[in-house]
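A protein chain is absent from this complex, but the other protein chains hold their places.
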Amino acid sequence: MTGGPKIQIQRVAKSFGAAGRALAEVDLDVAERELVCILGPSGCGKSTLLNIVAGFLTPTTGTVRVDGRAVTGPAPERGVVFQEYALFPWLTVTGNVEFGPLLQSRPAAERKRTVDRYLDLVGLRAHADKFPAQLSGGMKQRVAIARALANEPAVILMDEPFGALDAQTRETLQDELSRIQRVEHKTILFVTHSIREAVYLADRVVVMTSAPGRIKQVFPIKLPEVRDRFAPEFTQYESDITRVVKEEVAKVRE
Amino acid sequence: MSAAATRAAAMVGALVLWAAIAHGNRWLGVVNPVLLPTPIEVGAVAERLIRSGELAQHFLTSLGRIAQGFGLAALAALGLGLLVGICVPLRLMTEPVIEFVRPIPPLAFLPMFLVWFGLGEASKIAFIGYTTFFPMFVAIAASVLRVDVVLLRAAASLGASRADLVRRVMLPAALPGIVVALRVGVGLALFVIVGAEFMGADAGLGHLIMEGRTFFDPAQIVMGALVLGLLGSLLNTLLLTVERRLLRWRAAS
Partner (left out) sequence: MASFVSNVSTLVESGLRGPALTRRRALALRLGAVAGFVALWSAAAGLVVLLRLFNPIFLPGPWLVLASLAELAAKGQLWGHVAATLERVAIGFGTGAALGVALGLAAGYLAPIRNVVEPLVEMLRPIPPLAVLPLFIVWVGIGEPSKIGFITYATFFPIFLTTVTGVRQIDPLLLRAAQSLGARGLPLFTRVILPAALPDILTGLRLGVALAFFVIVISEFIGAEQGLGYLINDGRNFFLVPQMLGAAVVLGLLGYAGSELVRLLERRLMRWQHPA
């Protein structure tokens, strides 16, 4: 592992046959331990981009490299957290979190240690034997995060993970993720359509144009690790980015 | 009142009504009393056949045929149903065959099975297998194809191979639908076993019922029908219990 970028997105574009171009050429590097947010109006292709990095879709042109190796399909190096949680309903919380280690044939004792560690991290140790149907949305997403982390991936990809939650839970989970990131220092690529969320979490915010999406502007966020949503610097970033995003939203409406 | 209590009350009510009609008819002489057996007469036939061990024999014969025919069909439907999930050409090929065969009532093929397999056990088992296979296969395949792609993606990004995806995601995710398909299959098997045992059989509940017609003994017909209903209820309860154990995670909400 060299000092090169963790994720290299090189000239990636995607077309869906008759549906046309979803993604125009995108070039993006994500450094190790960086949290990069991808922001943009609906339909700008940000989820498509994430799916390509995850390996669920193949790009029409261009390549994605993680740790220097090209992405050819889904793999445990790239953990994913989905908006719909995607927890396995027939497994308990423990069963879900240990799924990755189980696939890698880790011994039971080691798996238990892993599960305990990550359930503690997300604060759900007490619910280890519950089924997903018995959990609230916020709890489910925390299990999903624990599940992705427990597999010790090189990078984590998050596709609007808090989009299905109410505003309150959403902010709580943003705080959680921020705290977890300060402990784990993962490389994270995070898709969202909330500017506030992006400014709160990201080291860099990448704003995309409307379809066919390409990178419009990148905002490095120079704020402390623990952020105050009401600080003037915070709101300044928010309004700067909002202005840029609004231009693109107006284009979609036309 | 709990559901079980209402059902019990309904059954008792039906029994009372039946007795009333039958005995009333006996008294008023509306129709030949032989044609309208009372519960007591039916019970007498049952007692006679239980004592001689015949009822148990016929019961087990029918059950055996159902178990074997359904068992084979279920295994085939499950295997093929799962395969359809991972093999797109297979799905496209089997769909039209199904469409072709589906509208034809299975009982229309009963004489064919008698021609092909003769009058023995094999023809009944093969017929039950044929009848139950197609609906179960269709239902299982549908259930497999409905598995949410996001679950597959989640598993793949946790390191699942193709075999892992089938064993650890497709199968458990489709299980609720599979169980429903099996229940439908059992119901169908019960439905047609009678018909299959009407012709070219010398054992089984269906044969018992047909015998009642040959010897002009409606009480035996009614008894046979009731025992059949009992068999159906038993199998259904069994399946519901299995379902509840396999799908514990659904009830937990």
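For clarity, chains are labelled A and B in written order, and residue numbers in each chain start from 1.
The criterion applied here is as follows: a residue touches a chain if its C-beta (ideal position, glycine included) is under 8 Å from a C-beta of that chain, and two chains touch if they have at least 3 such contacts.
As the structure is a prediction and not an experimental result, all values here were calculated from the model.
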Candidates B:Leu80, B:Val180 or B:Leu226 - the one touching the absent chain: B:Leu226
From B:Ala44, B:Leu107 or B:Val184, residue that would touch the chain that is not displayed: B:Leu107
Chain B, residues in touch with the chain not shown (by the definition above): 7, 9-11, 13-15, 17, 35, 85-89, 91-97, 100-101, 103-112, 114-116, 144-145, 147-149, 152-153, 156, 160-162, 165, 170, 190-195, 198-199, 205-206, 209-210, 212-213, 216, 218, 221-222, 224-226, 228-230, 232-233, 236
Positions on chain A contacted by the hidden chain, ascending: 55-58, 72-74
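What we mean here is this: only the chains that are shown with their structure count from here on.
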Rounded Å distance between chain A and chain B, as computed from the means of their C-alpha atoms: 49
Complex contact set, residues of chain A against chain B: 54-56, 73-76, 78-80, 82, 84, 86-92, 99-100, 103-104, 130-131, 133-134, 147-148, 151, 157
Of chain B, residues touching chain A in the complex: 148, 150-151, 153-161, 164, 168-169, 172-173, 175, 247, 249-250, 252-253
